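Okay, structure first, notes after.
With one protein chain held back, the other chains of the complex are shown just where they sit.
Let's look at subunit A:
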Amino acid sequence: MTSHSAFERILEPSGRADPYPLFAELRKTPVARQEDGTYVVSTYREIVELLHDPRVSSDRRNRLSTDEAPDMTPSFIGLDPPEHDRLRRLAMRHFGPPHSPGMVDGLRPACLHLTTELIDGIAGKRQADLVDEVAYPLPVAMICRLLGVPEEDEPQFHAWADQIIETLGPGEEDRAERERERQAVGLKLEGYLAGLAEDRRRQPGEDMLSGFMTYRGPEGGMTPQEVVSTAVLLLIAGHETTINLIANGMLTLLRHPDQLERLRAESGLIVPAVEELLRYEPPVQLVSSRVALDDISIAGTTIPAGSPIVLALAAGSRDPAHVPDPDRFDPCRARNEHLGFGGGVHYCFGAPLARIEAQIVLAELVRRLRGPRLVADPPPYRPSPVLRGPRHLLIEYDGVDPA
């Protein structure tokens, strides 16, 4: 395959290990038209502008070319206001402020407990895969627990989610086929969740799924279909991204042993460090599902109505016009305004949970692992250019300190 644009090279698997030079090239044209008519936006200011531009839709049904297979029932991530706002509010009721403000903060002890168990699990060894043994099981367990998915179903769940993630991504040639695959897996997941939701309606518990099924307010509640699509969204978005945040995070720290030492010495530093990781190696690199509802003039280019828009969040967070010395990993960076969780009405729903999980697990790994080092650098990556992260992260270490 011959490569033309920087963007196409970013999509290719060979671009996965280090896309940042390509992102730098991409930024030279802040709004770059691709051959297929997609507009890729890569500079901080322009990305933020489009994230707040009501002429940009997140609803794929607004695309001009609809050669794609019809989507699953869109979850709120694929909807525009007012439907988006209503569903997101209904979901938020059971997750955060204003109605459940202390909920996520209250998960800290449980998260620490799980983390301790997982790290204890690699204590007897000298080598471990941090993805399979820590970064994956933690967020999956957390999100399943929150939603009310029984523990024994978690592995099935992970398989489905993985399959769906790997079909995401803009512009590939085998797009239609991937879409079909995605749909097939999606249907299985939906079927499973529909059953679970029905159980919860009959016998509600404390979990979010029960809340979704039973809450009725002045605005009504969620339909069973909406419950399922919201749950699918939270499960997929809520675990794959966090796995990558943790894995990218450990990878970055292991590549910066001096910083790792600093974090070990100053435990409070983990908070800004996680923000810096979200900027420096974000789990969500691209937002690829936007479409222009009208002609949009930006940075000297007009994006015609109907055009797909890709927002290169990872490029924006390293835009030198926005951040001084952007390619330096600086865990103490002050006033870190990054695009790690996007922005605008679609700002990552699960961000607070991801932050807590990453802060706890990274702090514990840093504190407890003695002499950790990478076995393979770069590690093998997952195929998706959208949700980018290592498939495995093999490390060696001299031992594990007690919790």
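Here is the rule we go by: contacts are C-beta pairs under 8 Å (C-beta built on N, C-alpha and C of every residue); 3 or more make two chains touch, one makes a residue touch a chain; residues count from 1.
Everything that follows uses one rule, which is that contacts and distances are computed from a predicted model.
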The complex's invisible chain, by UniProt name, from "YncE family protein", "NADPH-dependent 2,4-dienoyl-CoA reductase/sulfur reductase-like enzyme", "Branched-chain amino acid ABC transporter permease" or "succinate dehydrogenase": "NADPH-dependent 2,4-dienoyl-CoA reductase/sulfur reductase-like enzyme"
Considering the complete complex, of A:54, A:220 or A:257, the missing chain is touched by A:54
Considering the complete complex, identify which of A:293, A:374 or A:403 is in touch with the unshown chain. A:293
Decide which residue listed in A:101, A:150 or A:257 touches the omitted chain of the complex. A:101
Please pick, from A:81, A:155, A:195 or A:399, the residue that touches the omitted chain in the full complex. A:81
Name, in rising order, the residues on subunit A that touch the hidden chain in the full complex. 48-49, 52-57, 80-82, 85, 96-98, 101-102, 104-105, 268, 271-272, 274-275, 293-295, 305, 322, 324, 334-337, 341, 343-345, 347, 351-352, 355-356, 359
